[in-house]
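A single protein chain has been omitted; all remaining protein chains appear in their positions.
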Amino acid sequence: MSANPLLEVRDLRIGFATDSGVARVLDGVNLSVERGRIMGLVGESGCGKTTLARAVLGILAPNATTEGGAIRFDGQDLLGMPRDRLQREVRGRRIAFVPQDPYGAFNPLFRIGDQIMELMKWKSPLRDQGERGLGALLTPYPRARRRADRAAAIALLNEVQIPDPERALGKLPGQFSGGQRQRLMIAMALLTNPDLIIADEPTTALDVTIQAQILKLLRSLAKDRGVSVLLTTHDLGTAYEICDDITVMYAGQEVETAPVAEFFANPRHPYTAHLLASLPDPAREIQEIGGEIPSLLSPPTGCRFHPRCRSASAQCAAARPPVSGERQMVRCFHPQPLQQEARL
Amino acid sequence: MRILALIAKRLVWFVPTAAGLIAVVFFISRVIPSDPVALLAGETASREAIETLRIKLGLDRPLLVQLLDYYRQLSRGDLGTSLFTTRPVSEDLLARLPATIELTLAAMLIAVVIGIPLGVISATRRNSPIDHGLRILTVGGLAIASFWLALVLQLTFAMKLGLLPLQGRITGFPPPAATGFMTIDALLAGRWDRLASALAHLTLPAVTLAVPALATVVRFTRAGVLDTLGKPFVTYQDAIGIPHALIVWKYVLRNALTSTVTQIGLLFGILLAGAVVIETVFQWPGIGTYAFESILQSDYAGVMGFTVYAGGIFMLANLLVDIAHGIIDPRGGRT
Partner (left out) sequence: MTGLAYVLRRLAHDRSALLGLILVLLVVLAAILAPVISTHPEAVWDMNPANRLKPPGGEWLLGTDRMGADIYSRVIYGARITLLIAFVAVGVSLLIGVPIGLWAGWNELWIGETLMRVSDVFLAVPQIVLAIAIAQTLGPSIENVILALSVTYWPWFARLVYAEVRTLKNETFIEAAIALGVPQWRIVLQHVLPNVASPIIVRTSIGMGFTILTAASLGFLGLGAPPPAPEWGRMISESREFLPEAWWYALAPGVAIFAVVMGFNLLGDGLRDVLDPRLRRAHER
């Protein structure tokens, strides 16, 4: 979109080695996240959005192979960066992470306060990079900074509406509800003053009633601080609520990218159009998309949606469509025309 | 408060289990075909004299009555009198207990201090040559007959190489007795030469005893760490940039240890069992050799006393393990 996005993924190709062969999970995906904006990465389960999010941080499973492409963050190449540098400089500090499962993410044996302060010991904005390796492990946590960090933590816990933060720090993770734990992780994500937060389906595991709260909280905190967010979700409603831009993925390929308003007003890719049409509407019957998600072990050639697409032609199977469009980008040989009756 | 409840629960279980154990061994030991009373009375004793002695010792009464009497005796803390040493069994055992504990603790120390890090390394470098090597070694360690290993080590280090002493606890005069642990006593008295001798003597038996325990610790630690490494909080800590070494050695290890710690109770059983044979081979004057000697001499009181002691030590070890578990895992419930 712009000339200098904060995060830029170009033509990323990732495969997973399984017992039955190599699953082509990402097939040349492009993605851009602008500074200060919230990008929603939308798609059904298995479309590769989580893989993409994790690839940025380099926390993929051991059986994953990056076969090609580039990931650039603020001008730096993340794919080529040595692991320990990624660990020290980028993770937690410049790119923060909010995982999907609040129940598993905390170590159940250590107090919340200890786990938060562990993060701050290494990633606090007040820390200068200094030592590495064994020296760093043995250096104690300076008192003054610890006090300042603790105060910052308590302040942020207040902002995410955790009651009685002082006491909360002394509790075990098991003593918090799912929603509270998710808030804690959002707090931890913001404490280090990152430039980008990657939130991987942050509300999927929560009750519907809580979801909206958490999302709004995330959005307001991020906007206040000018932090970009890459949010993955399978729920269009979520995307509509808090995202500025949306990228839709299908079976390992991104198919459309647009700012939120344009996206919902004029979906251009047939898949996107179907997605929006399939949202339940009391005025009509439920509309579904015929067919099934393809297997990633032997996916369709070219545009992977073509077997289920009404507008498909021979061209679609032959090669993957290139990107077309400026503000609203779509990869399709037969995109929907721009004039479309307004929905929602 | 939780800890007190734990202790209370263990103690409540101790009594019936110990009673059952004692009953079993009691009945077995009374079925001995040879007649130690005759032996006691002497070769020239007449039938009447033997019978008189038997009645005097109370060995003519029905077995059940003898058992109940024994329970009563135990509740007073009296383990009976050894038929052969003519000293109270509890005195004999108490005198020999420190030797066994010193040996067992040394072996436990070796097993845990070496075993846990090895288990962690084996798990974090899964399927590497180091891992495969360690797995072979641990299976091997559990397959070696401890008495055979003792002999091989004696042969190599004591006989052929002359590096370490063959048997016993110390060469020359022991340090002034304070705790009964020769190493500590020597330390307390500042006698470095005594300490050196005691440590040299302790080495071979402790190493031999430690081998199966070490193998077990490595295996359980490896399993626990592997299990924990798959948990989502490990990925999360990695994602937020916590140094990897810290994740493994501070966080993963603690979670893995919650299951390992309960195995340490099992370890004690292994060590105690091994102690009987190894003390015999190394002439280590502990309760293991006492047990064996009592059995050979058909010394009822000795056998019973040892069994009670062994049972008691085992239960105590389990209790300590439960407490340790409670500390490591503050969640309060059993996993």
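By letter and in written order, the chains are A and B; residue numbering begins at 1 in each of them.
Simple rule for what comes next: contacts are C-beta pairs under 8 Å (C-beta built on N, C-alpha and C of every residue); 3 or more make two chains touch, one makes a residue touch a chain.
Remember, it's a predicted structure, so these values are computed and weren't measured experimentally.
Interchain touches from the omitted chain, evaluated on the whole complex, reach B.
Considering the full assembly, B:263 is the residue among B:100, B:237 or B:263 that touches the omitted chain.
For the chain missing from the display, the contacting residue among B:49, B:64 or B:145 is B:145, taking the whole complex into account. Although one chain is not drawn, the whole complex shows that of B:93, B:134 or B:303 it is B:303 that touches it.
Those residues of chain B that touch the chain absent from the view are 16-18, 20-21, 24-25, 28-29, 31-33, 135-136, 139-140, 142-148, 151-152, 154-155, 159-160, 216, 220, 223-224, 227, 259, 262-263, 266, 269-270, 272-273, 276-277, 280, 291-292, 295-296, 303, 306-307, 310-311, 314-315.
The rule is short, and it goes like this: only the chains that are shown with their structure count from here on.
Here chain A touches chain B in the complex through residues 54, 57, 59, 87-88, 90-93, 96-97, 99, 101, 104-110, 118-119, 122-123, 136-137, 172, 174, 188, going by the rule given at the top. Residues 231-233, 235-246, 251, 254-255, 258, 328-331 of chain B are the ones touching chain A in the complex.
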